[in-house]
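Report on the following structure.
Apart from one protein chain that is not included, each protein chain of the complex appears where it belongs.
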Amino acid sequence: MDPFPVLLSFQVSLVATLLTLLLGLPVAWVLARRRFPGHDLVEAAVVLPLVLPPTVLGYYLLVVIGARGPVGQLLGALGIELAFTWRAAVLAACVGSVALLVKAAQAGFESVDRRLEQAARTLGRSEWNIFWSITLPLSWRAVFAGTVLAFCRALGDFGITLMVAGSIPGLTQTMPLAIYDYVQANQMREANLLSLVAVATALLFLLGLGRLARLRF
Amino acid sequence: MLSLSIYKELPGFTLDAAWEAGDEVVALFGASGAGKTLTLQCLAGLARPDRGRIVVNDTVFFDAATGTSIPSRRRRLGYVFQGYALFPHLSVAENVAYGLHDRGREERRRRTAEMLDRLGLTALAERRPRELSGGQQQRVALGRALAVDPELLLLDEPLSALDAPLRRQLRAELMGVLREWGKATVLVTHDLAEAFQLADRVVIYDEGRIVQVAPKSELLLRPASELVARLLGIRNILQGTVVKATPEIIELSWRGYVLEAINSPTRGYLPSPGTPVAFFIRPEYVRLIRKDRPGPDPGHHMNRMEGSVVREVDQGTNWTLLVRLDHAGEPAQGDYDLEIEVPKLVYEMLEIARDRRWAISMHRGSIQVLPAA
Partner (left out) sequence: MFRIVVLGIFSLLAAAGAASAQPKQPVLTVYGAADLSFAFREIALLFERATGAKVVLVLGSTGTLAKQIEHGAPADVFFAANASFVDDLQSKGAVIPGTRMLYAQGRIVLAVPRGSKLRVERLEDLLGAEVKRVAIANPDHAPYGRAAQQALQAARVWDALKPRLVYGENIRHTLQFIETGAVDAGIIALSIADAPGVRHVPIDPALHAPLNQIAAVVKRSGRPELAMAFVQFVNGPEGRPIMKRYGFLLPGDF
């Protein structure tokens, strides 16, 4: 049995989760700490990917990043391939899972007593500094939980990945796509084996993360 | 030196306040929701007034006209929050050192150690806030605010989270710290005794507006209006009618008696006869005329009246007697006219429990006329 889907899935999920953190934490912070016109709209937009059918979401993404799409053409001119590469799989996983991180982190940030941040402000710290020294340490459990959820969701993404990255063996066929392929081809032995590997590796990874979390406090 | 003039509109509430102070302790006094904390937040840069100007020690913190607004972190102030807002994930030492992040490591260590020592917290340096008592937390909050050597110290209800005996003790400690520190301090409180003990000057807030600014000595003597008197918890606030007014004396009629009160020495108040006027009689300055020594002649006792004790209230060290006067008519305060404070010794010696009928008198200085607001 080919180990490629397993390795690819972990690579894609890790990168996607990092991207999710990079994009999601600032959005969560703005939603938690700032009121502005359109605030509720942004909140709804963030959750939208969880509500839309994955293949539909994937299709609209494809229209944008594919060879005929504005982003796709721009990137193409720069010599960067996005659609139908592992990078598209990262995009798919990120889109599908960012809402989980944002919602969890937003709730975590909102639960931090604003007066603590105000106190930090009067003591001379910048907003950036306050986020890292006060807000994040006090909400890290929520952020961590959101990150784990996002990672798991990224690992298991199917519909969006199928559309924007395709199920190209040896190139973009992640674990979920490979398992589906095996089932479709009636290769049940391979399907079961890969499923087992998927579950086992995910479990090990999550247990390791849990250990890491407990070491903190 | 502090000069403040701010206007801010919020849903259901408007703050419109202006006052000034020197290098002294100023207490913002008033009921909850009167705008005191909001003022403090504007001073600290945590809230932004709609209009106005704030100047502290010649630095313009805020000026709506020029669009100036110095961010909180550059105002060099110390703020002790209500409830202390100590960082729960940091130790006592780390809390105190939090504002010193831009100093060198050596200076940081030194200043922190000094502050901890000054406030008696050295033994607790490694503890977390949740392990501390209320009094200890208050000291950490104070230490954290003072460690940065601020230009201005702001305290929001610094003692209200504590129970009575602890509060008294800490009030004394706080007073010592503030005196020693010596720079401008603004303190918010709804406790009059606290304002009087800690502050030099008091600003009285009522529903978003200032009703009086005065050094504390002046406040109880000369409340600016009936409203202020009520806010200060002054008792025996009564309504009478002017009979005659001179720069020294105001004669007024009340409950069928004609009383003689002093006029304000700084602002001669000259209402015309027949004007309704509010005044108060200090309960602790009303004299009970002893029956065995009535005095040389009836005219000797100023503002003499007669009545019966209707009820009394045990105040621990004193008795408050509720007296209803003999003259016919509705009593001024429910079922009685006047409250009189009497030490327990006097109460027992005069056998007031048994002997209920009394003649009373008060010097004209004990009757204070309140100007119309």
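Which chain is which? They are A and B, in the order written, and residues in each are numbered from 1.
Everything below uses one rule, namely that contacts are C-beta pairs under 8 Å (C-beta built on N, C-alpha and C of every residue); 3 or more make two chains touch, one makes a residue touch a chain.
Quick caveat, the model's predicted, so the values are computed rather than measured.
When the full complex is examined, the chain removed from view is found to touch A. Summary of contacts with the chain left out: across A:V42, A:I80 or A:L212, the touching residue is A:L212.
Of the options A:L57, A:A142, A:M163 or A:A178, the residue whose C-beta touches the omitted chain is A:M163. Contact with the omitted chain, checked across A:M1, A:L52, A:A145 or A:L171, is made by A:L171.
If you put the missing chain back, the residues of chain A touching it would be 3-4, 7-8, 10-11, 14-15, 55, 59, 62-63, 66-69, 72, 83-84, 86, 162-163, 166-171, 181, 183-186, 208, 212, 215.
The working rule: only the chains that are shown with their structure count from here on.
Against chain B, the residues of chain A that register as touching in their complex are 113, 115-116, 118-126, 129, 134, 137-138. Those residues of chain B that touch chain A in the shared complex are 44-46, 71-75, 77-79, 81, 83, 85, 87-89, 98-99, 101-102, 144-145, 148.
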